[in-house]
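A protein chain is absent from this complex, but the other protein chains hold their places.
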Amino acid sequence: MAAQGKGLSGVSKQLHDYLPALVLFVAVLLVWEFGVALLEVQQFLLPAPSVIGDAFQENLDRLIHVGWFTTKEALGGFVIGCAAGILVAFATARWTLASETLMPFAIAANSVPIIAFAPIVNNWFGVDNPLSKMVIVAVIVFFPMMINTVRGLTLVDPAALELMRAYAASEVEILTKLRFPNALPYMFNAFKIAATLSMIGAVVSEYFGGNRSALGIFITQEAAQFRFANAWAAIIVASIVGVTFYLVVLLVERVTIPWHSSVRGEQAR
Amino acid sequence: MIEDLQTAVVRLDDVDKVFNQGTGNETVALKNIDLDVRPGEFVSIIGPSGCGKSTLLRLVGDLVQPTQGEVLVNGKPARQARLDQDYGIVFQAPVLFEWRSIINNVQLPLELRGVKKAQRTARARELLGMVELSGFEQHYPWQLSGGMQQRASIARALAIQPELLLMDEPFGALDEMTRERMNMELHNIWRRTETTVLFVTHSIAEAVFLSTRILVMSARPGQIMHVVDVDLPVPRGEHTREETAYFEAETEVREWLRKAKGYRA
Partner (left out) sequence: MDAVTGKQTQIRKTQTRFSLRPLPHPVRQALSLLVVFILLALIWEGVKWIGGDMWRPESNPFGISHDPPFRFKIASDLNLPHLWDIFEAFGNASRRNGPPLIAVLFDASVFTFREAVVGFLLGGLLGFILGTLFAHVTLLNRGCMPYVVASQTIPILAIAPMVVIWLKAGWVSVAVIAAYLTFFPVTINTLRGLRSPDPTALEMMRAYAASRWDVMWKLRFPAALPYIFTALKISATASIVGAIIGELPSGIRGGLGGAILNFNSYYISGPSRLWATIIASAVVGIAFYLLVTAVEAYILRNRQVAGDAGKL
């Protein structure tokens, strides 16, 4: 019921919600800046925020260039992995037996450190080829996507299923009108996981070699040459892209499933 | 009772239902059920919990299949009747889809029937008016109280203008006052639509107030122990609850329920 008053007090309420986070942000920056100066922390241990800021400005063009390159890899992997995960989930959820047999394997496969495959995939498609990073990202993203979608399609209220059967709904209608909408919140959870995983996956897989204009390569090179401020600036770029990616998914979720409790906020308790 | 086969809306002929047959935890839910429901009747099924009331209702709706015997709805096998959408159903929980607005929830059965959009919207509006939910068309289920949600689910059950309405303890989760009001509303809807109703409940007052006939069931294995005919004039209202015939019927049901094994009043 609390959600009903929403919208009226929009701006001030939002400010109230985010104020503690903002205050903390400023406080941490200040402590970091002066702490580093006071304790005379070495550059290579932890550069001060102002130094990172300078590095950020100096390398802005290069950072945008490498950041965009890796973002494309992450996006490509996200799309391929999510599409494949959803497809397989729909295919297996169609047959109860198939999904019950395959789910334990999918869950087990999800606990395989996929990143270990990065060097192999590099060999397959070429170290410089963005496709090899996309494939790794896609595989990382695939399992959470598939597992969550199968869950959403199968964890349906039995009474709702009975209702659909009482009205002689066909299998297709049950899928489109009940299972699919039921799965949407689960799928958005997976999209959110996939959003952050895809950027991390792309950067990390670049560690095993990659195009010179990639963010991960930039970070390792700068760190290897003890230009840590530059490395930190690049880390912040990766983080910004990841957060943006996550927020976009959040926004789409808000538009797509406004009815779900995760969107309309905590239910009145 | 002599029944005309053709006019029976629901007909059960020596029906048994055994769950988990052939496994370790075999349970006989229903035994030797014979039942005829004539058009326009309001038949309540009452009995101790776990006696198979809901199973009986689900047999009629072809949501479970009998182990033995035959279930006919409108003279055809229950399965065919379900595929023809011959009945509407209301569960104890409203079972509204949280992703659909109230009006879209009410429209669902019409959608499954392939009714055109304009037509089904008009029908849904009309029904929401009937259950006094006008103005809540665009609300989502979570914005409505429990009683309002259940009214919406009744509207949904009525959407296809069914000749038969199956209700499984529809007001079980509501408070006494809301329940009495809903009973009144359901009675009026029944009168106006002349629908046949099969109604599962564990409230004696509710059963007597609404029904033309009450089936009292025994504890597991569920059997129909006794049939109480309720000869209260229609339309019924607040005055009905004060009539002698009302008390007599209540007493009769209560006494038979006591005989049902496992019933603790």
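Residue numbering begins at 1 within each chain, and the chains themselves are lettered A and B in the order written.
To be clear about the criterion, a residue touches a chain if its C-beta (ideal position, glycine included) is under 8 Å from a C-beta of that chain, and two chains touch if they have at least 3 such contacts.
As the structure is a prediction and not an experimental result, all values here were calculated from the model.
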| item | value |
| --- | --- |
| Of A:L39, A:L87 or A:A116, the one touching the omitted chain in the full complex | A:A116 |
| Identified contact with the non-displayed chain, of A:L24, A:L60, A:L87 or A:V252 | A:L24 |
| Those residues of chain A which, in the complete complex, touch the missing chain | 17-18, 20-21, 23-25, 44-46, 96, 100-105, 107-108, 110-117, 119-120, 123-124, 148, 151, 154-155, 158, 161-162, 186, 189, 193, 196, 199-200, 203-204, 207-208, 216, 219-220, 223, 228, 231, 234-235, 238-239, 241-243, 245-246, 269 |
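Everything below uses one rule, namely that only the chains that are shown with their structure count from here on.
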| item | value |
| --- | --- |
| Residue ranges of chain B touching chain A (in the complex, touch as defined) | 58, 61, 63, 82-85, 87, 89, 91, 93, 95, 97-100, 108-109, 111-113, 140, 142-143, 160, 166 |
| Chain B-touching residues of chain A, taken from the complex the two chains share | 4, 157, 159-160, 162-169, 173, 177-178, 181, 184, 257, 259-261, 264, 267 |
